[in-house]
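The complex is shown incomplete by one protein chain, all other protein chains being positioned as in the whole.
First chain written, first letter: the chains are A, B and C, and each begins at residue 1.
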Amino acid sequence: MADSSRREIEDIVELLNKYHLTELEFEKKGVRIRVRRDPAPTFTSSSVEAAKPAEASSASSPQPSSPQFSELSHFLTVTSPIVGTFYRSSSPDADPYVEEGSLVKKGQVLCIVEAMKLMNEIEAEADGTVVKVLVESTTPVEFGQPLFLIDPL
Amino acid sequence: MADSSRREIEDIVELLNKYHLTELEFEKKGVRIRVRRDPAPTFTSSSVEAAKPAEASSASSPQPSSPQFSELSHFLTVTSPIVGTFYRSSSPDADPYVEEGSLVKKGQVLCIVEAMKLMNEIEAEADGTVVKVLVESTTPVEFGQPLFLIDPL
Amino acid sequence: MFKKILIANRGEIALRVIRACRELGIRTVAIHSEVDGHSLHVRYADEHVCVGPAEGALSYRNIPNVLSAAEITGVDAIHPGYGFLAENAHFAEVCESIGITFIGPSSEHIALLSDKSQARAHMKKHGIPVLPGSDGELEDPKECLAIAKKLGYPVIVKASAGGGGRGMRVVWHEEDLGQAVESAQLEARTAFGHGGVYLERFFEDPRHIEFQIMADHQGHVVHFHERDCSVQRRYQKVVEESPSPALDEALRRKMGQVAIKVMKSVKYRNAGTVEFLMDNTGQFFFMEVNTRIQVEHAVTEMVTGVDLIKEQIRVAAGQPLSYQQKDIQLMGHAIECRINAEDPERMTPCPGVITKFCVPGGPGIRVDTAIDTTGVVTPYYDSMIAKLIGYGRDRAESLARTRRALDEFVVEGIQSNIALHRRILDHPDFQKGPVSTRFLDRLLTLQSA
Partner (left out) sequence: MFKKILIANRGEIALRVIRACRELGIRTVAIHSEVDGHSLHVRYADEHVCVGPAEGALSYRNIPNVLSAAEITGVDAIHPGYGFLAENAHFAEVCESIGITFIGPSSEHIALLSDKSQARAHMKKHGIPVLPGSDGELEDPKECLAIAKKLGYPVIVKASAGGGGRGMRVVWHEEDLGQAVESAQLEARTAFGHGGVYLERFFEDPRHIEFQIMADHQGHVVHFHERDCSVQRRYQKVVEESPSPALDEALRRKMGQVAIKVMKSVKYRNAGTVEFLMDNTGQFFFMEVNTRIQVEHAVTEMVTGVDLIKEQIRVAAGQPLSYQQKDIQLMGHAIECRINAEDPERMTPCPGVITKFCVPGGPGIRVDTAIDTTGVVTPYYDSMIAKLIGYGRDRAESLARTRRALDEFVVEGIQSNIALHRRILDHPDFQKGPVSTRFLDRLLTLQSA
């Protein structure tokens, strides 16, 4: 077998392990991919518990939904709708529009993104708490760049 | 079967063992790969014995050794040691050195491969029965090309 | 010289500009849409900025975002490539107003020359041979009928703001004229926001010959000889070559002089192309000026040895041309095949996942592409995935090399027009020499017949 084929197979097996799948099919031309994950086996006997094979145990372990991930997933991410420079306040001397922990109302200004000398106010899309400010003031931001995490009410 | 194919199969079996898989399919052109690892079986019995790890069970399960495979695998393949033109007989009028079904002795001439006007006699490497003549007389053959299948005694 | 240039484009032309910048020691900023984050032009650039979602109108054509990207990255200049904002006079004007160099002609040049009817009138005034046709846009239907009668049928209705075949109608009989004008006006209004159309005599078997021009800010104008782009389908160029097998030395010189006159008449600067329509007697007429670098600029680079993108940048930075007309010699022959992701039957774009992409190599072969060894062709943009250029000492060698390179080109996972290119290059008419703009349509009709 060519080393490349062997490597390819090993790669597939690695994916199988990584995602605890029971089956992974892969075809190259026409890109056919098929994955399958059978439910973890059920054990009716208590004595078998200790003797369960290593493979089976990993197959039944919780999936990529780590605690952080699931927490993050219900936050709202406020992204920049334009390209420009991010400002947390209306002027260098003014207080920031919001801080981490601030309660915000839908439509409340969170920050400014300046583009072509125009100050664009970015507003909250929902009521909630500012969990995290993701960008430093005066930093350039691109389209779609996450600016804040909001925990919606 | 060519040695390379045999090697390929052995490689696959090795990968199956190494990664404790229950199934491994592999295709070459178009690179289709399919791997499967069944979750550990469901045990209803208290006997831990039966719950031996997947590794052992997959290793011992009857894998690619299909009947044809095991039959083919013990044939000897006589390949051409040189590049040239294959002749089954010493002259156009003469009888072929061997036919399918012929019993041959080690060292017995099986055919001629002519190269650069030289007639090179190809001999049997072991006693056995000619199972298959793989090339037509007067055909050009390349190095390593299978010429006969021999069922060794 | 500029320190940093933003490339307001994607795909192979973005890569082409980045390469030129690297060779000149200039830093580069790539812009990209949300689906292009992993594109090769992003990987090759020194910096990159996402400017919007997938749709070109919201990203690559999004003037505020593109200019903001230029501002936050602090570039001196913007190269627009071709397509997107390349011929947008407003964009060029805003660049000028905020002190960022637009690498191309001035906004006035773009405005004047993108109005085909206006450009036509201007050239006629300057003694450039234009196609027989109407003076200015058509207004009165009766006047229209009179002009068409004088020209003789068939005639062609063209949108002033047109391009790429849109807003065009060929009319063979008087009774169809009114309808054709109306539908062309409607199409032009929809496509370009301006419904003005004009009339020209229609030539049935013309050749498309264009001259590459470069003009500096000091008033020097040189041409780089011609390209023959007669192999077209629905006004889309498919194969281009230089020199044209339809020109001899005398005609080449004459057309080159006219092309320079065209550009001097508008005090043009930077790269541009003067397009001519030529009949089979060697008579030629001004069609239009393209105020951008073109897809097919590579064939000119191969036969003249000049790097046109670097020249664009040098000229935009205010450097005078470092050569005169006599220094631009044609050496050898080059043919370009536009490799598109398209359905070979219907010739419609065919996006998908490229599972294997392996380009030809060896002597005389140049490939410009933004596809790696694999890639994705999204439905959002142009379906061109590569340009294959075959160079040789003469047309025969260039043709032989391009043909063998087409055989080597591997594109798996999607459909492409590689087989069509083989058919074109294998065709005796093409091999013999000059073909007309109807060659490809005839070839395809024969196939389906």
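In this text, contacts are C-beta pairs under 8 Å (C-beta built on N, C-alpha and C of every residue); 3 or more make two chains touch, one makes a residue touch a chain.
Treat the numbers as computed from the prediction; the structure is a model and nothing was measured.
Residue-wise, the contact with the chain that is not shown comes from C:A298, picked out of C:A180, C:A298 or C:I424.
Taking the complete complex into account, C:T373 is the one of C:T190, C:N280 or C:T373 that touches the chain left out.
Among C:K4, C:K124 or C:R404, the one in contact with the hidden chain is C:R404.
Here one chain is not drawn; of C:E93, C:E108, C:D176 or C:D307, the residue touching it is C:D307.
Mapped onto subunit B, the footprint of the missing chain covers residues 82-85, 115-116, 140, 142-145. For subunit C, the residues touching the absent chain in the complete assembly are 15-16, 19, 22-25, 44, 298, 301, 305-307, 331-332, 356-359, 361-369, 372-374, 393, 397, 400-401, 404, 407-408, 410.
Here is the rule we use: only the chains that are shown with their structure count from here on.
Among the remaining chains, B is positioned farthest from subunit C, on the basis of C-alpha centroids. With centres set at the average Cα position, the gap from subunit A to subunit C is 42 Å.
Subunit B and subunit C have Cα centroids separated by 59 Å. Inter-chain spacing, taken between the CA centroids of subunit A and subunit B, is 51 Å. Counting only residues that touch two or more partner chains, subunit B has none. The multi-chain contact residues of subunit C, meaning those touching 2 or more other chains, do not exist; every residue touches at most one other chain.
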